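The complex appears here without one of its protein chains, the remainder shown in place.
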Amino acid sequence: MHPQVASLFDNVYEDLAAAALEFIGTAFFLFFGLGGIQASTAEDTSSQPPASAIEHVLYISTCMGFSLLVSAWLFFRVTGGLFNPNISFALLLVGSLKPLRFVLFCIAQLTGAIAGAAIVRGLTSAPLSVNNFLQQGTSAAQGVFIEMFTTAALVLSVLMLAAEKHEATPFAPIGIGLTLFVCHLFAVYYTGAAMNSARAFGPAVISGFPEPHHWVYWVGPFLGSLLGASFYATLKHYKYWRLNP
Amino acid sequence: MHPQVASLFDNVYEDLAAAALEFIGTAFFLFFGLGGIQASTAEDTSSQPPASAIEHVLYISTCMGFSLLVSAWLFFRVTGGLFNPNISFALLLVGSLKPLRFVLFCIAQLTGAIAGAAIVRGLTSAPLSVNNFLQQGTSAAQGVFIEMFTTAALVLSVLMLAAEKHEATPFAPIGIGLTLFVCHLFAVYYTGAAMNSARAFGPAVISGFPEPHHWVYWVGPFLGSLLGASFYATLKHYKYWRLNP
Amino acid sequence: MHPQVASLFDNVYEDLAAAALEFIGTAFFLFFGLGGIQASTAEDTSSQPPASAIEHVLYISTCMGFSLLVSAWLFFRVTGGLFNPNISFALLLVGSLKPLRFVLFCIAQLTGAIAGAAIVRGLTSAPLSVNNFLQQGTSAAQGVFIEMFTTAALVLSVLMLAAEKHEATPFAPIGIGLTLFVCHLFAVYYTGAAMNSARAFGPAVISGFPEPHHWVYWVGPFLGSLLGASFYATLKHYKYWRLNP
Partner (left out) sequence: MHPQVASLFDNVYEDLAAAALEFIGTAFFLFFGLGGIQASTAEDTSSQPPASAIEHVLYISTCMGFSLLVSAWLFFRVTGGLFNPNISFALLLVGSLKPLRFVLFCIAQLTGAIAGAAIVRGLTSAPLSVNNFLQQGTSAAQGVFIEMFTTAALVLSVLMLAAEKHEATPFAPIGIGLTLFVCHLFAVYYTGAAMNSARAFGPAVISGFPEPHHWVYWVGPFLGSLLGASFYATLKHYKYWRLNP
């Protein structure tokens, strides 16, 4: 092999091991996050009175946000705990992830999401009710923008809290999980708040792509990665740490 | 220029860059905070049963408090993450912000709030339902005092947790965000809990100043800045760290 | 004066200043904590549908727990942020508070609680609905035990997290506030969860002692201080840090 190509494969065993663990971590994150959403539907249909929509959205946001907080904390010192191809892509863009690892991570995260959704399906004896879809009245363009902005926020939290090294870095998973939580509080109603193509893809595979506009959850988060990574690169270029004396 | 005047403009490029980032940060904070409130109204009107008022207030408090927690954390090492002209004013009073930067920050925070509210309006296909107003039965004087006390608490959290340097300083955004959360739990019902003239101003501009008593959200927080900064200055004057041996 | 008596007054100016700040801090803590409870009653009576009791209790617990978390964090490096005569008493028992400061702190905390409750009353145009009382079906003896155990837990959190010095000590207010939160989730329904004689006393003074069994909130927390401080003293006596190698 050409030496430059060979260097891409320098750490291929570590890359494969890390990808295997990202598979497990993504399945872990989405098993608990999506499992909580699945449970909330079962809770709501099996008892009286039904929950209000606000209650339902708060529950979903808590499940997803705190599942990521916890999962990312447990895997933080192992693989980084990304569990999200759009985060992987942003890290590739800013140079924190090498190309081979990026590709392996994306595969691991997409298949891990399928695995997580499949376990939820298997353990709960009910059709999956965890797919992302656009609320009536939300256009595809609005959906793309909402997914773009929320994904950019999540990307920025990973870059500013985890990729940057400072005293609070070991606690980055707390801030990243709470960012997902806050974005959900806004976006669950409108788009279901994917912010992660794997989170939309996994349950869609298991349940046969029942929702139209699935593409929104690929285009929106992809643009969000670009936006978040560009903003971060600009901050670095202008040496942001000199602004706050 | 007279040398003393010139010194005001010593770091004018840094000041402009910091103000541009405060614009983005304020829009970020209010996009998610106000967006969550906007979503809660949509959630409540589009489904049965409606939420209780307590549920609604808890949701609003969570959106605003945790949006600030997260936004301030992401921007903490960039601009300080103030997003609030009343915080800027308090920092001017205690000497942590120079006059030029104070003026630029206020402009950035007020226009950033307009931008945040505009994006919420554009992405949600519904009239804004996020303006601050006085609850029936709450007088303007009560409103001013409530805004004054809650803003003073927020100012004090910034001064004691972020401006003072100690081991927990890197985690100040957590305490500041939770202070906003706690103040909301009390004040949302009575005044809508601005504690920040920009937060009241932004959506009012976008929706045509629909509520009377908008001045309450300028006078109350202004007095709160004075109260919070004076209390902090008194603590420093008497060297508070000698009280707790 | 006899030298031993004089030594009690060695730091009398610091003691007076610290007590004045405990007055302010206690008023701050209870203004937001009790203010949130007062707001929740107003929220519930002014709109439809009413909240469920679980919603109401969760709201109250969040107001009190997070108000203490935030207040204690802001005042932690000033006076310690006790805001509670039963905590003061426990610190006297274990030798962390000298007798004069203990007496001044108790006066400050009891009058601060009256001030906090008075401000809530003045700003909300409604009778106070924040008094502690025993739920129908809860006997006075059960009330005393519930207040004793919950106060002991709170005392233990102050002693293990704040009085003991270790890496997490600067974050003690988070753990102490969450302890109050957890104790409320259990005790609000049965006793209103005082865990602090000043918290029960302040609103009772303002509203004319409307509830029988007010004495429960003095006897229960007093016994809780004894229990918590004794357990801590036992841990220290047996050098607890040698148990976990």
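Note that the chains are named A, B and C in the order they appear, and that numbering of residues resets to 1 at the start of each chain.
In the analysis below, a contact is a pair of C-beta atoms (placed from the backbone, for glycine too) under 8 Å apart; a residue touches a chain by one contact, two chains touch by 3 or more.
All values reported here derive from a predicted model rather than from experimental measurement.
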Exercise. Which chains here touch the chain that is missing from view?
Worked result: A, C
For this session: Based on the whole complex, identify which of C:A17, C:A42 or C:V57 touches the chain you can't see.
Result: C:V57
For this session: List the residues of chain C that touch the chain left out of this view.
Result: 49-50, 52-55, 57-58, 137-139, 142, 145-146, 149, 153, 156-157, 160-161, 164, 166-168, 171, 175, 178-179, 181-183, 185-190, 231, 235, 238, 240-245
Exercise. At which residues does chain A meet the chain that is not included here?
Worked result: 11, 14, 17-18, 21, 24, 28, 31-32, 35-36, 38-40, 42-44, 46-52, 55-56, 58-59, 62-63, 66-67, 69-70, 73-75, 77-80, 119, 123-126, 170-171
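Just so we're on the same page, only the chains that are shown with their structure count from here on.
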Seminar exercise, completed: Whole-Å distance, C-alpha centre of chain A to that of chain C, is 41
Problem set entry | Multi-chain contact sites of chain B, meaning residues that touch two or more partners | 49-50, 52, 55, 58, 171
